[in-house]
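Here's a structure for you.
Shown here: the complex without one of its protein chains, the others still in place.
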Amino acid sequence: MTAALALGDDALVLSHRLGEWAGHAPVLEEEVALANIALDLLGQARVLLSLVGDEDELAYLREERAFRNVQLVEQPNGDFAHTIARQLYFSTYQRLLYEQLATGESPFAGLAAKAVKEVAYHQDHAERWTLRLGDGTAESHERMQRGVVALWRFTGELFQPVEGVEIDWRSLNSGWLESVTAVLQQATLTVPAGPQFGAWTAGAGRQGIHTEPFGRMIAEMQHLHRSHPGASW
Amino acid sequence: MTAVTADQTAQAGAGRPEGADEALEAAFDRAVAADERIEPRDWMPDAYRASLVRQMAQHAHSEIIGMQPEANWISRAPSLRRKAILMAKVQDEAGHGLYLYSAAETLGTGREELLDKLHAGRQRYSSIFNYPTLTWADVGAIGWLVDGAAITNQVPLCRCSYGPYARAMVRICKEESFHQRQGYELLLTLSRGTPAQHEMAQDAVNRWWWPSLMMFGPPDDASAHSAQSMAWKIKRHSNDELRQRFVDICVPQAEALGLTLPDPDLRWNEERGQHDFGAIDWQEFQEVLKGNGPCNEQRLTQRRRAHEEGSWVRDAAVAYAEKHTAVRNGEATA
């Protein structure tokens, strides 16, 4: 069940990050849009985690090192461009991944078939905004470029095969690169040239190695639940 | 909620012969008396227009400022189910703000202008949101009491004389009932939970009860705009009437929760067929209204910052649209 945990944690953690935008979005219409995406992801997370065990025990009682999400989704929101870059990278990955899962015979086929529709919309949202920020004003272009570059080194991990996810990882990788490159170019942005991995070989999110901000994130997320052991909510 | 051509109404009024205004006013009064709706392009008295813009703006501002105290708990919601509910609720509030700004825009006042007034402290929002959410139970108390008071206030607005406002309120009231129920259910779970949870629920109710009663506004004899708004059917019931109705609704609900309302003078009055309740601290109300509540500064600061930090995003979208308008035209309908 490594696979359900990995995919479930991705959705859970990204949903949490997007939830942090509530009350802070650049315009009211975007409050609604970001919340929709967060809610879709949270719904996916609940289904996936429930395949493994009790959703709340898994979300609230695991230690940081037991989470299996990729590091990309735990990265702090930064400015709106940073969030959109994270959305672009992740939603493109998730759509390609779920498309493959939906047509295969994996235990995730049913879930993936539903989720792929949601995720296609997330990708569309990220692409529309990447175009507008990249090809908007000089300031937005610079911010978008910064976001795209800053998160690039977290993208390599997306294509590390996950045990139990029987898909063609190589085509996922090439499809992702093609799609992201096309959008960035159309948005007059430069596709980052740096490595898609950090330099540390200890592993990454899928092995339970996370970045520093993640610890604080789950401390906040888990604190109330943990303060009342055994209570129902 | 169409915002079309409200400006033309003003132009149309400008060139009329003398005496025409009296006839228009008489027609307006007749329409209101006959419970017809006033629509954006109809003639209306300036004071009616001003009163509506003020009320709709204040209502819209309340929705978006009201997101903050609850959003404060999204990241700490203690179960995934509760987290989904809370996110959906805060999202609804953004949506309600949108509906209401749109309704206000039918009278020719843009959202940007209204937001500027909010940010400059020249327009108000409901004072209730200047109180802090200190524990998770506050999320439940807001749903039950604050949304409950809001619904009591808002249901009559679905029949408000101004069409776009009434239609926005129909949509909002439909969505609000989920808000109140989730809050009640949240408190019920806490009340029946561990002793610590029960205590948390009681503490939240203790803190939110009186401010909720203040949400209905000053007593009728001290309310500045009430009488005229009632005559125009913008308002349908007086502040005190609605407050009484709310108290009567809450008492049995509190009993079912197993929680007490923090008012030693609260008791059933057989003669009146209503509950008597203790004196409200109007001094506190006035102080919070003036800006001296626990969170006034914090709420406005966050709102201003979100708006300022978002300005480059909004500008970018406009710049992009200008570059690409020709290409996009014609793609919109299907």
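Note that the chains are named A and B in the order they appear, and that numbering of residues resets to 1 at the start of each chain.
By definition in this document, contacts are C-beta pairs under 8 Å (C-beta built on N, C-alpha and C of every residue); 3 or more make two chains touch, one makes a residue touch a chain.
Everything below uses one rule, namely that contacts and distances are computed from a predicted model.
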Subject >> Record-based protein name (UniProt) of the chain missing from this complex, from "Phenylacetate-CoA oxygenase subunit PaaB", "Aspartyl/glutamyl-tRNA(Asn/Gln) amidotransferase subunit C", "Putrescine-binding periplasmic protein" or "Iron-regulated ABC transporter permease protein SufD" >> reply: "Phenylacetate-CoA oxygenase subunit PaaB"
**OP:** Just name the one of A:H125, A:R206 or A:H225 that touches the chain not displayed here.
**Re:** A:H125
Subject >> Residue touching the undisplayed chain, where the options are B:A47, B:A222 or B:V318 >> reply: B:V318
**OP:** Write the list of subunit B residues that the hidden chain touches.
**Re:** 1-5, 8-9, 12, 39, 41-43, 91, 95, 98-99, 102, 105, 110-112, 115-116, 119-120, 167-168, 171, 175, 304, 307-308, 311, 314-315, 317-318, 320-321, 324-325, 328-329, 331-334
**OP:** By the contact definition given up top, give the residues of subunit A that touch the hidden chain.
**Re:** 27-29, 32-33, 36, 124-125, 128, 132
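By definition in this document, only the chains that are shown with their structure count from here on.
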Original post:
Along subunit B, where are the residues that touch subunit A in the complex?
Top reply: 64, 67-68, 71, 74-84, 87-88, 90-91, 94-95, 97-98, 101, 136, 186, 189-190, 193-194, 196-197, 302, 305-306, 309-320, 323-324
**OP:** Give every residue of subunit A touching subunit B within the complex, in rising order.
**Re:** 12, 16, 19-20, 22-32, 35-36, 38-39, 42-43, 45-46, 49, 55-56, 59-60, 79-80, 131-133, 135-137, 139-140, 143, 220-221, 223-225, 228, 230-233
